[in-house]
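What follows is a short report on a single structure.
Every protein chain except one is present and positioned as in the full complex.
Right, subunit A next:
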């Protein structure tokens, strides 16, 4: 079973007008069920656009997007995915718990079911004791964890993340990366993860999709095989090999500029 299939997808903004921009062209990508795929590339390479196409927040100019075996629009209507952005985007006027409950509320879940699921999700991200707080009372890292709990609340088979850790400090970032991997592994969630950081992409992913700009397209796909991530993974030779591979792919050359 595949989680996401993109076939011949292109996206042109302002088609036929003065500000016409080809954001993506000829994108073919398949994400297997339970797979963790990162999108990496320079600004303007269309990685966020690609994510938004999968989420049906924008529609492709050409090609088809299939999520969970259905057209992207149907998948969105069925809440087949959870999404998180660089900004937590919590609702200030709702407590942490009620923020996490919102997607469940919109699915018509009962009050009891909502409360139970929210509690479960907040425990997962280690914020159970902050359920009654308002977002403004939390640090940026905590807000981001709430946003992730919210994205996971409906147990979506697919998680879309647009630089969710981009605004966080390095320590928080690494801790959340581990948390995310743990959660995805335990729930079997497929993930598409947009990032600017090569180490982050390598550490998290089964495959790193490398993109380039003008026009945005996929230039390379780097498979990563680090096995179970643990304390030592970030120091392992395999990790650094992966980083080097992705860096080369991003540069678009086969040979390293400086011999190691």
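The working rule: a contact is a pair of C-beta atoms (placed from the backbone, for glycine too) under 8 Å apart; a residue touches a chain by one contact, two chains touch by 3 or more; residues count from 1.
One rule holds in what follows: contacts and distances are computed from a predicted model.
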{"item": "Name of the absent chain as recorded in UniProt (options \"ABC transporter permease\", \"Hydrogenase expression/formation protein HypE\", \"Integral membrane protein\" or \"Nitrite reductase small subunit NirD\")", "value": "\"ABC transporter permease\""}
{"item": "Sole residue of A:32, A:57 or A:115 that reaches the chain not shown, by the stated touch rule", "value": "A:57"}
{"item": "Identified contact with the non-displayed chain, of A:89, A:199 or A:215", "value": "A:89"}
{"item": "Omitted-chain contact residue, chosen from A:10, A:49, A:144 or A:205", "value": "A:49"}
{"item": "Residues from subunit A at the interface with the omitted partner, ascending", "value": "13, 23, 48-49, 52, 55-57, 76-79, 81-83, 85-87, 89-94, 102-103, 106, 133-137"}
